[in-house]
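Of the protein chains in this complex, one is absent; all others appear in place.
Presenting chain A:
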Amino acid sequence: MGGIEWDALLLSLKVGAASTALCLPFAIGVAWLLSRSRLPGRALLDGIVHAPLVLPPVVIGYLLLISLGTRAPLGAWLKSTFGIQLIFTTEGVVVAAAVMAFPLMVRAIRLSLDSVDRGLEVAARTLGASRLDVLFSVTLPLMLPGILSGAMMAFAASLGEFGATITFASNIEGETRTLPLAIYTATQTPDGDAIALRLVALSMALAVAAITLSEWLHRRTQRWLGRH
């Protein structure tokens, strides 16, 4: 493998990990709101969260561009306050991947939260645990299989994100050119077929590894909870 493949692979792994980590706390919070709260705007929130699943990725990328670009108020504020610029940067790729992967993670976590036996939470409270204590000592551990498979799914989806990334963060080598963008670039380059094929093989190997790991983790945690 040459430099192009390595750069793309490392960047993709970095983006996948960062986007998964960024999604996780918000996904748990949103799953909680959707599953447990009696929030008045619940249906609306549900719709917004799931929009990236049904909208063309380019649309998401464009929406990100007009809201977080350096000339948009939010983007300008981010830049002046924290010195963070999202367009044309790896951070921007992370945000685009996170937005696209978010609904997948929320779905998996929400399902696991729905399957948590409320009776166990009541039992924990009779044993002296406050609501917050119950969340950390009972609810989250019981959600672990769903949290892990949600995280793996978000990671895999982030690796493959293309449309929103190229629209929002552009295609800059070493900065925003992840595996799919590198494949696209190779196919647009004369004599790029060999590179493209190697990148495709790499992507497939990564996908298989991610799915295998996800299945294994899921089985392990389910067994840990005594579900077979």
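Convention: contacts are C-beta pairs under 8 Å (C-beta built on N, C-alpha and C of every residue); 3 or more make two chains touch, one makes a residue touch a chain; residues count from 1.
We take it that contacts and distances are computed from a predicted model.
Student: For the chain omitted from this view, which of "BtrH N-terminal domain-containing protein", "1,2-phenylacetyl-CoA epoxidase subunit A", "Exonuclease domain-containing protein" or "Molybdenum import ATP-binding protein ModC" is its UniProt protein name?
Tutor: So the chain that does not appear here would be "Molybdenum import ATP-binding protein ModC", according to UniProt.
Student: Consider the whole complex, including the chain that is not shown, and state which of A:142, A:181 or A:202 touches that chain.
Tutor: A:142
Student: Would you indicate which residue among A:39, A:53 or A:127 is in contact with the undisplayed chain?
Tutor: Touches the omitted chain: A:127.
Student: Take the complete complex as the reference. Which residues in chain A touch the chain that isn't displayed?
Tutor: Within chain A, the residues touching the omitted chain are 117, 119-120, 122-130, 133, 137-138, 141-142, 144, 224-227.
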